[in-house]
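Only a single protein chain was left out; the remaining protein chains are all shown in position.
Here is subunit A:
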Amino acid sequence: MENIIQRPREAAWAWALLTALFACLLLAPPAGAAQQRADMAKRVGDRAPIFQVVTSERRLMDYDKDYYGRHHLVMTFVPAAFTPV
């Protein structure tokens, strides 16, 4: 009788552990993600990718149309707005 009462409790624990393990596997970044990110980074001498972004002037900037073959581009990355640079 004691075994019958305890088994469902053990099974519940096992299920909880399995669910937690599965969630960890789902949420964890895939192996080599950091390496992939490093591989994506460009170096001096590489060709810059063509990109489009929205600007503070509320327009879509297209590197290909706005700069390529026309102007050199100096880009400064900043941590956040209103931070001193």
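In the analysis below, contacts are C-beta pairs under 8 Å (C-beta built on N, C-alpha and C of every residue); 3 or more make two chains touch, one makes a residue touch a chain; residues count from 1.
Keep in mind that, in the parts below, contacts and distances are computed from a predicted model.
J.: Which one, "Nitrite reductase [nad(P)h], large subunit", "Pyruvate:ferredoxin oxidoreductase (PFOR) subunit delta", "Phosphate transport system permease protein" or "Peroxiredoxin family protein", is the UniProt name for the chain you do not see?
T.: UniProt lists the chain left out of the view as "Peroxiredoxin family protein".
J.: Pick out the residues on subunit A that sit against the missing chain.
T.: Residues 33-34, 37, 40-51, 53-58, 61, 63, 67-82, 85 of subunit A touch the chain that is not shown.
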